[in-house]
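Omission of a single protein chain aside, the complex is shown with its protein chains in their original locations.
A, B and C label the chains in the order they appear, each numbered from 1.
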Amino acid sequence: MKVGIIGATGYGGVELLRLLHGHPGVEQISLFTSSEEGVNYSAKYAHLKGLYDVPLHSIDLDVLAELDIVFASTPAGVTSTLFPSLLGKKPKLIDLSGDFRLKNPDDYSHWYKKQPATEEMLEASVYGLSEWNRSAISESQLIANPGCYPTAVLLSLLPLIKSGLIDGDYLVIDAKSGVSGAGNSLSRITHFAETNENLSIYKLHEHQHIPEIEQAICQFAKASSPITFTTHLVPMTRGIMATSYAPVTADMQETDLFDCLETAYESSPFVRIIRDAAVIGTNQVYGSNYCDIHVKVDKRTNRATIVSVIDNLVKGAAGQAIQNMNIQCGFKETAGLTGIPLFI
Amino acid sequence: MKVGIIGATGYGGVELLRLLHGHPGVEQISLFTSSEEGVNYSAKYAHLKGLYDVPLHSIDLDVLAELDIVFASTPAGVTSTLFPSLLGKKPKLIDLSGDFRLKNPDDYSHWYKKQPATEEMLEASVYGLSEWNRSAISESQLIANPGCYPTAVLLSLLPLIKSGLIDGDYLVIDAKSGVSGAGNSLSRITHFAETNENLSIYKLHEHQHIPEIEQAICQFAKASSPITFTTHLVPMTRGIMATSYAPVTADMQETDLFDCLETAYESSPFVRIIRDAAVIGTNQVYGSNYCDIHVKVDKRTNRATIVSVIDNLVKGAAGQAIQNMNIQCGFKETAGLTGIPLFI
Amino acid sequence: MKVGIIGATGYGGVELLRLLHGHPGVEQISLFTSSEEGVNYSAKYAHLKGLYDVPLHSIDLDVLAELDIVFASTPAGVTSTLFPSLLGKKPKLIDLSGDFRLKNPDDYSHWYKKQPATEEMLEASVYGLSEWNRSAISESQLIANPGCYPTAVLLSLLPLIKSGLIDGDYLVIDAKSGVSGAGNSLSRITHFAETNENLSIYKLHEHQHIPEIEQAICQFAKASSPITFTTHLVPMTRGIMATSYAPVTADMQETDLFDCLETAYESSPFVRIIRDAAVIGTNQVYGSNYCDIHVKVDKRTNRATIVSVIDNLVKGAAGQAIQNMNIQCGFKETAGLTGIPLFI
Partner (left out) sequence: MKVGIIGATGYGGVELLRLLHGHPGVEQISLFTSSEEGVNYSAKYAHLKGLYDVPLHSIDLDVLAELDIVFASTPAGVTSTLFPSLLGKKPKLIDLSGDFRLKNPDDYSHWYKKQPATEEMLEASVYGLSEWNRSAISESQLIANPGCYPTAVLLSLLPLIKSGLIDGDYLVIDAKSGVSGAGNSLSRITHFAETNENLSIYKLHEHQHIPEIEQAICQFAKASSPITFTTHLVPMTRGIMATSYAPVTADMQETDLFDCLETAYESSPFVRIIRDAAVIGTNQVYGSNYCDIHVKVDKRTNRATIVSVIDNLVKGAAGQAIQNMNIQCGFKETAGLTGIPLFI
């Protein structure tokens, strides 16, 4: 397979390369950029010296059209104008930006403050939450790869809402992310001296992942109430934890919830249900494509607390994108993604 | 004033000393320990060399009885047996442990798994949430200094519940703490290689601060429903953030909530209402006795998100204890606590 | 005393304010900026809300001339043009930049790549290494406050070189700093995701503190060989450690070196000789004006390793500046600087 990465200079691109490098079905990786054409990739990212001492290419649609797979890890608003001309052509398209995730163009305009993709493109795209949409993914050319927060939230909540074990009408989701989620652009909130030893909250009720989560809950679990969703910045590089709260349906026990989760993911190699862990943490999945899920029912309140952790750059971005590539292309779903978490 | 610190070898004791060192009304500080009698304090804590090259004393009730103030920063179960003999004697008593916080002995037995204090002691003690209990604190010999999490939670929620602006019957509280809250005892969850770059959740629905928060909400704001409360461990040393979620009463606007908070704390020098901050974080209060509070109403869900941050070792422990000493002893409430947060 | 801070928007200015806030002899602090005139200081630095809700002033020489003390925490090249018109006027001048440190203008041009101050200004200025230059500092209007690295290096090496116990002609100095030393300007090396979990080396043999160290060794200890000096960036916010290596003069023992250091600083409250510490670390001085020094002689090589730690923002910048103000103005040397290190 000949693979291209658009937006190779960002952290999403770097992580795609790290994972694709070890993929048994990938024979060639080309790197594209809109801003640093001609720059040697290992001059920009010195950790790749000796591995990718290759120039970055400008984005050329004719070149892209000859590839087997094109990943785009670009800011909002890029692929909505770039991908239409590749639709119906040879390459499978996997978009890590938010351009094709929201089916309602008005939602996109409202939350992203940008021009939405065309209705035709939105219809052609499939939401790439791998574990919940394998069939559609396998048949589609264009995958809208989920956001990092939605991945952690949806994998843990969808089975429980769909089965009616928890009440999807009163969801409170408290999400926390490491700083790499903010990307490689310099900013005040990524300035070490002000980020280190600091836990902060940001984009309160305004995060663009809110409509994405609500849309997917509606699509896959048939609940349609607005959610409460907040995002926190944690002084670490990688990792997302989503702590979600919901009322439990009458008479449901913790064991029912665990059974539901285990059944839902019995054929999903990257989702692990942690039944007995006293502690669940982001380092259990560091560097890997796993999503670990834990749940606890509080009989005093008859509410459940559902916890899930992922590596935001892997399962929350590049890893799931490759998982989707595997599904699209007929590789084994775990191909290139068998690395053990680093933990320490 | 002659001051004593029982439990000087723990982090609470170290922080009490740091703050009392600069208190204008303190003339002498004696240090007591149950386990390291005779050890030179600066041999144990080298950062105090040249400042406190003094031996630790064993706990002697006759010596304690001659002091003006006795702080205890001890594990659960110590002061319930130690303080009865000092009741009615000279020293004001400020207990940083949980022994006198819960008025119902059965609650203590249930949540702390230890023998509770006597009814007489529990009746004699006053809950030291400074901003909400000044009058009782000023008249009491024995103060039960609040827990770190309850301080952050209660300061932010009490005005809003009491005034009926939010619904105290459906509270979800997602709390996060730096690792110093786990004290100086060695443990797996404080082992650097497994704590660094790791966000974890612990004591799900089982934290002993749950009944303390519920009791105080009942006492000060007249709501009595059980709460949902979780605690997370963040890879940083100091700081607590409590993110709380509650339904907003019909027709209430964000500005009503801010007005309520500002009115509640207009005479409280350590509580700051952050009305316009895009970002609120623990480094805004690092090393200081401040509690910063922010609130945001989501009109889509008609729920409020309330955020508060404190330094767990200061406002969440030693700082509030000294604030209570100031109230008890007639000092200015800010005496010894005027340090500016470090921020960087 | 009426005090002014030029360059209040930088970290040096923030730290000056934190320390001056608690200084018993300071009655008024005015804040000046070249770039953010009119901005409310607590809008820029939210941790100061309720404390310094005051506008930043533009730099006005007439206003500055009425103050008692003017601190400048500005980039290189600012005070060399700003301070000449204040020379001979009322305010004491303390410059935290490098503009007046190097007595040879050619050295300044070479290492700073900027226009040097005039000979007149350089003659008028006194190097503010407090412990080594008290008499001159007390008589001078204009103090060149030392750099952070030179402070850590010189305090530990000067007594040993001056007394001939170590050989000043073969000095290797390996220095390490927390990231706050890079200031509040955004840059790649302060970007959290690339700085966290990364130890790096920078400005190899090219750091502008090299000629400053050499000049001071020549001035105070009469040695004149070039030094080897490297600087590393450590993933923490505050703290500098300098590990220095030098041959020991024949027959000298470790105890001789300790005696020399203790004698040199017996009247210096901020320098602590750590004779028996198994471990010496930056957290022993965190947030304080202390410099801790340890030394060990290796009989196998007949070389000494000398270790010193400071808080780069305090003893390495704002703290020493205030110490110099105290010496200039006749305050007690420790005034405003009695805070205990945070340690945890």
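To be clear about the criterion, a contact is a pair of C-beta atoms (placed from the backbone, for glycine too) under 8 Å apart; a residue touches a chain by one contact, two chains touch by 3 or more.
Since the structure is predicted, the reported quantities are computational estimates derived from the model, not experimental observations.
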> For the chain left off this view, which of B:107, B:174 or B:197 is in contact with it?
Replying inline: B:197
> So which of C:86, C:102, C:182 or C:234 would be touching the chain we can't see?
Replying inline: C:234
> Just one of A:31, A:67, A:248 or A:285 touches the chain that is missing; which is it?
Replying inline: A:285
> Which listed residue, C:243, C:288 or C:328, touches the chain dropped from view?
Replying inline: C:243
> Quick one: which of A:163, A:177, A:215 or A:237 touches the chain that's been left out?
Replying inline: A:237
>> Residue by residue, what part of chain A touches the chain that was omitted?
In response: 11, 14-15, 17-18, 21-22, 45-51, 180, 184, 197, 237-238, 269, 272, 274, 277, 280, 283-288, 292, 313, 338-344
>> Touching the absent chain: which residues on chain C qualify?
In response: 170, 172, 174, 176, 178, 189, 193-194, 196-202, 204-205, 225-228, 230, 232-239, 241, 243, 245, 278-283, 286, 294, 296, 298, 300-301, 303, 305, 307, 309, 343-344
> Since one chain has been left out of the picture, which residues of chain B touch it in the full complex?
Replying inline: 11, 179-180, 182, 184, 186-188, 190-197, 235-237
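The rule is short, and it goes like this: only the chains that are shown with their structure count from here on.
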>> For chain A versus chain C, what separation do you get between their C-alpha means, in angstrom?
In response: 46
>> Can you compute the centre-to-centre distance for chain B and chain C, using the mean CA position of each chain? Integer Å is fine.
In response: 36
>> Quick check: what residues of chain C touch more than one other chain, meaning two or more?
In response: 11, 180, 184, 197, 237
